[in-house]
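One protein chain omitted, others in place.
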Amino acid sequence: MKSIHVGRIFKNRSSSLVVVLLLLVVVFSVINPIYLSVYNLVDIIEQATINGLLAIGITFAIITGGIDLSIGSTMAVVIVTTGLMLVNGIDIWVCILAGVALGFAMGAINGFMVTKMMLQPFIATLGSMSIFRGIAYILTGGWPVLRIPKTFRTLVDGDIIASIPSSIFLLFAFALICHIILRHTRQGTYFLAAGGNEEATRLSGVNTDRSRLYAYGLCGVGAALAGLVMLARLGTGEPTAGLGYETNAIAAAAIGGTSMAGGRGSMVGTVLGALTLSALKVGLVVLGVDAFWQYIAMGSIIVVAAYFEVIQSKLEKRMSRLRKA
Amino acid sequence: MKSIHVGRIFKNRSSSLVVVLLLLVVVFSVINPIYLSVYNLVDIIEQATINGLLAIGITFAIITGGIDLSIGSTMAVVIVTTGLMLVNGIDIWVCILAGVALGFAMGAINGFMVTKMMLQPFIATLGSMSIFRGIAYILTGGWPVLRIPKTFRTLVDGDIIASIPSSIFLLFAFALICHIILRHTRQGTYFLAAGGNEEATRLSGVNTDRSRLYAYGLCGVGAALAGLVMLARLGTGEPTAGLGYETNAIAAAAIGGTSMAGGRGSMVGTVLGALTLSALKVGLVVLGVDAFWQYIAMGSIIVVAAYFEVIQSKLEKRMSRLRKA
Amino acid sequence: MASPAISFQNVSKVFPGVRALDDVSFTIEHGEVHALLGENGAGKSTLLNILHGVYAQYEGSVLIEDIRVSFASPSQAIQAGVAKVHQEINLVPELTVAQNIAMGHEPRKHGLIDYPKMHQDTGAILTKMGCHFSPSAQVKTLSTGEMQMIGIAKALYHNASIISFDEPTTALTNKETEHLFQIIRELKQKGITIIYVSHKLDEIFLIADRATILRDGRLIGTYRIADINKEQLIRSMVGRDVSSYAVRLAPACVQEEELLRVENLRASVFDDISFSLHKGEILGFAGLVGSGRTDIMRAIFGADPIHSGKLYLHGKIAHIRRPEQALAHGIGLLPENRKSQGFVRLMNNADNMGLASLKRFTKWLLINHRKKRENCLHYMDEMGLTPRNPDYLVSDLSGGNQQKVVLAKWLSTGADILIFDEPTKGIDVGAKAEIYRLMESLVAQGKGIIMVSSELPEIIGMSDRVIVMHEGRIAAVLPRAELNEEIILKYAMGE
Partner (left out) sequence: AEDEGFNPDNEAGMNFQDMRATFGAIPALEGEVKLGAVAKAFENEYWRTLKEGYEAFAAKMQAVGQNVIVDVRSAQGEGDEQGQLSIVKDMVNKQYTALLLSPISDSNLTPGVEDAIKAGIPVINVNDGLIEIAPNFVGPRAVENGERAAAWIAEKINFEGKVAVVIGMPKAFAARQRTLGFVNWMAENAPNVEVVEQQNADWDRSKAKDLATTWIRKHPDLKAIFCNNDTMALGVVEAVSAANADILVVGVDGIGEAYDSIREGGMDATVDSFPFYKSQIAAEASLRLLAGQELPRVIWTPQALIDSTNVDMAAADIIGWTEAEFSAQ
């Protein structure tokens, strides 16, 4: 693993996002210094955990040229299933493993529809979004699963060091693993290649169907982890959980430089994207911006952040030209 | 216009959807014959108008390889603006024209971000979705616009023949015009071409940026028309209108065979897609299916309809090969 | 005539790390066919792209009819009567042939597209070019050679006064090339100025009046074709002597042992295909455009489904339904359309080259990026790939260099059955010779090569045996001793 340099990780197009993020933090803290309080910063990361886990997962699907709209529903199914297992006294680790496996399986079902049934990813996962949501409701009859055991909540979202909860470590650990998968394993290369040019990749002797299936599986794992964190954080497993969460996850990936057309993306960018969104959200709250104007501020900053990235990649191209010429 | 044959219009990959639609109607009517009453069939089309208009519009954006998440918000801005104009006694036709022009302009703003600012369509329109929604709220301070004049309501959504409201004619007229634009004008070809291979199209001397801008503009027009119909139908202009409507519009387009990757799609397919969704929805209501199971039914039928389309296009391919050989 | 049709004055163009054009000045006269020659990466396409408004930023100036022009986009160039056949096939697959040809200049009636006229106009061009597909066919159903014809038809459609052809014949066989030359001669007679880029030097002598040679972005000189011979041309292009002929230098090394046997292969576009490939053999596949050669190769490789037929590898039956199974059996396929099938645009040289052989660079689940780069550098040296930079995006390479990357991808796998579909497509004379030597050394190692090629000299010069295809069926199997152009063409045309 010598070849994983922190510098390299941050180089790829993510630096503009770091700038946007820092700019946001500076502007907000100048207007209201309380923004910089530890509690608030932890809150920003904490708010980014669920969306970040989802976004990391969906980055895999997007990179292969697909999309997964069902992550919110997958989350809900994992939440109620794991929740039911937990309240029935099943061992915590078994529950966690079962949840993750379930997420992978649901993702793989999407992958199956996309590869074997050759459905368009958007439409396939639109279908499964609805089906999975129905399953989540039916599993509990629509009721929330109450009284999730304290042990589970502490394990997954309890404070570890100072007031930093374990879920934050989970986010970064998952991001690191996914970064390694994407950049340092064969399947990762195949994800990017299949998203960039499916036919050329297939003709290179790569089983692109299998790779895409894995990508959706990993996407499901991200959703499952997000579900576990949510379950631990809220202590209640609601079948309505995660409704509409896919939009924010996709937004985080897109702001982080993942191309919606596939073939390009990075986990660092995605995590930064999730952090930017949550820094923005928390900032607007701390400033007490009027709810209606928040819509405008939020939208504008998304556009600006994305535009920053476009400009940076343009500049970079020009710079490297100058440097090399 | 001799070259527009009804047969031709229906040939292109839409026939499988007609089959799905008929199948749905047959199944539902066998279970509950009331489904087949004329009223209900009109009802199905009526409930498909708003989604249909949105879907026709967004089909343009999708065909060029883009997406427009902001249509629901565009709808809301058009609704409150036109609503405010109407209650202030401005001439109905002026209001309608203003609404349509506003929709075009908002679409063009999206187009500008996508072409000139080179933002990814998903992220650009995610931003404008939020901004436009904010504008709709601010315009009325969050209050609905009440007492839309009867004259406007009758004109746009009043019964014309028997109990068939004018909005149904609007839907089909708009669909026909858009079909002609797509298949029989240069810009239509350029939309498809830009979505299929941007570079090749540009190298052929086509101003693809302008074409894509137009496509987003037309998308905005679809949203505006949907807004006008909704305003007439409800008699109240709510700034919350259209929240989340983009998903169904995209679903209609996708079920209708529009490729999310761009370059392929038809207006006939999109309208059939919207009709299928609404036939399904009405059917589930008529049957009184439990809300939870509705999710599962809805999702399954989306997947099945899409799979039908895949199988049909496969068969078609094989047929054409045999014919050739 | 007084003023030249086109005059390039001190044109320079810089890409990251590469000076693609360096102070190039020369003129092109009215109504001449002007060849533009040079090695891969010499700057030919770049010069044409500048002329046609693809690149708007460069140094120096371009004059047409003594008027300085600077087209900001291809559409401006086309409007000014300057049309181009691009080096890479660049079409919209979902649209029809007619729509692609007429793109940007569709005939209209009452504001709507006049489809009957469009089909008529484009059909006329296609007929003149000897094409047999319909203007209403979807482009995605056509073979690569047919697509290349459409690219040419596009340029002809505009009635331009200047047309440049950037390697128009890479996937065309003699017969189609003949048609093209006939058309070029007619254009010339009408006073239309033509710039012609090709690595097939024989073509230059058939069609061109003068030739300008570039090397490493610099102008070497402009020569009248009548005053120069092939060897001199090559020397000024490459800077040294290279044999321009596809010839076997090493002795034939065909062994008894069968590597691959195909029995009664059948699919929609071909039927009853049976042949075998031996160890150490180069088996040529000849045929006209659309004769089904590519489809057979793709079927063997598992890229397309077959209806029936058997495949034997080393005498044992093999079931290959997917490319990864072919790869596992030691079969490699160099596809004919590099842009859509050969490489991943967003990936760099090292990643593209390693894509098929990634297993070799993986240890403990992790990829050894250093080894992958070393492999890349190795082949870059072996094939003279420029710029020698593993991080360069393949899409930024010149056409010929891209081809080398795709070739290296398959050599990296160590496959022992190599199927090359148009392997020297767009490759310059010098590198071509290197590839021929490479093929010889591969067969000397006991590998078998199937070479599909539309260049008859190459087929005749390199093959141990040639299979000639006609309309999806094997028309003849010719041993090396019997090879010559007439007989191959005879069978290819079904006579």
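Order of writing sets the labels: A, B and C. Residues in every chain begin at 1.
Throughout what follows, contacts are C-beta pairs under 8 Å (C-beta built on N, C-alpha and C of every residue); 3 or more make two chains touch, one makes a residue touch a chain.
Since this is a predicted model, take the numbers as computed values, not measurements.
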item	value
Option touching the unshown chain, where B:L243, B:A261 or B:V310 are the choices	B:L243
Among A:I58, A:A251 or A:M298, residue touching the chain not depicted	A:M298
Missing-partner contacts on chain A, residue numbers	34, 37, 39-40, 43, 47, 50-51, 137, 141-144, 146-147, 233-236, 238-241, 243-244, 281-282, 285-286, 288, 291-292, 294-295, 298
Missing-chain contacts mapped onto chain B	34, 37, 39-40, 43, 46-47, 50, 137, 142-144, 146, 230, 233-236, 238-241, 243, 281-282, 285-286, 288, 291-292
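We take it that only the chains that are shown with their structure count from here on.
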item	value
Remotest chain, chain A as reference, centres from CA atoms	C
Whole-Å gap separating chain B and chain C, where each centre is the average of the chain's CA atoms	43
Residue list for chain A, restricted to those that touch at least two other chains	none
In the complex with chain A, residue positions of chain B that touch it	65, 67, 69, 113, 117-124, 126-135, 137-138, 142, 244, 247, 250-251, 254-255, 259-261, 291-296, 298-300, 302-303, 306-307, 310
Complex contacts: residues of chain C adjacent to chain A	14-19, 301, 303, 322-324, 326-328, 332-333, 335, 340-347, 351, 354-356, 358-359, 362, 365-370, 409, 413
Chain C-touching residues of chain A, taken from the complex the two chains share	1, 3, 180, 184-186, 189, 192-193, 196-197, 199-207, 263-264, 317, 320-321, 323-325
